[in-house]
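Partial complex: the chains shown occupy the same locations as in the complete assembly.
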Amino acid sequence: MEILQVVGSVVCTLRHPDLQHSNLRVLRSANGKTQVSIDTIGARDGSWVFVISGTAARLACGDPSIVTDLTIGGVIDFWDEDSGQLEEPA
Amino acid sequence: MEILQVVGSVVCTLRHPDLQHSNLRVLRSANGKTQVSIDTIGARDGSWVFVISGTAARLACGDPSIVTDLTIGGVIDFWDEDSGQLEEPA
Amino acid sequence: MEILQVVGSVVCTLRHPDLQHSNLRVLRSANGKTQVSIDTIGARDGSWVFVISGTAARLACGDPSIVTDLTIGGVIDFWDEDSGQLEEPA
């Protein structure tokens, strides 16, 4: 599951009806690539999160008819490695 | 869900019958890579969109027997981050 | 669906039995990466095609027990963008 940072919310007036009223966030990778993900857990802007891709992303929406390929799996507080410490932005 | 820009429509006389009469668009990523996607929502040329990949792309066609791996999920009007503001082309 | 060019046919005496007698083509991307794809529509050498990946690739074979992850979806004649015009090789 990729590690990305939440950078904002998407305003999207023309969207596929099978996305329903999902909360769409913009996420950015360490190398600057942006993607759109569904957020069901309420991650704050600036949080580092890991994301679930593929069929599991639909299952993680509670309703597998929601047509996403990316859903936030969790907010990373930190990990316990010496050189890879990641502090969550306050 | 990747963020891409619609750059045109594909003219394709020899196509797989299980794509039926789907509307095929050419999309381009920020780093210049082009892909073909099905469009069921009517995105205009120049629009920035996010795309649904994998099994969800077929579900998003209404008919899962349509053999696509990429379908447009929505047109991005803008997002609310300071440095990542994206204006939709007029 | 990725855009690739057909560069030849694969000769492959030792192949997985569940590929049956599929027509295997070698395709090359714009950046030079080669892949093997099943072709059910008869694309000519030199043609630019788009390819269907994942579960949809198996469905596109007519028989989902054929174990492919890539099948040709259509031959691109051209697209209608000013700067991205792609002429099919004669």
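Note that the chains take the letters A, B and C in the order they are written out, and that residue 1 is the start of every chain.
The definition used in the following text is that a residue touches a chain if its C-beta (ideal position, glycine included) is under 8 Å from a C-beta of that chain, and two chains touch if they have at least 3 such contacts.
Computed from a prediction, not measured in an experiment: that's the story for all the values here.
Oligomeric state of the entire complex in this file, given as copies of the one sequence with 3 shown: 5.
In the analysis below, only the chains that are shown with their structure count from here on.
The distance from the centre of subunit A to the centre of subunit B, each centre being the mean of the chain's C-alpha atoms, comes to 20 Å. The distance from the centre of subunit A to the centre of subunit C, each centre being the mean of the chain's C-alpha atoms, comes to 32 Å.
For subunit C, no residue reaches two or more other chains under the stated contact definition. The touching residues of subunit A, when paired with subunit B in their complex, are 7-16, 18-19, 24, 26, 28, 33-37, 45, 54-55, 57-58, 65, 67-70.
Of all the residues in subunit B, the ones that touch subunit A in their complex are 1-3, 30, 40-43, 50, 52-57, 59-60, 71-81, 84.
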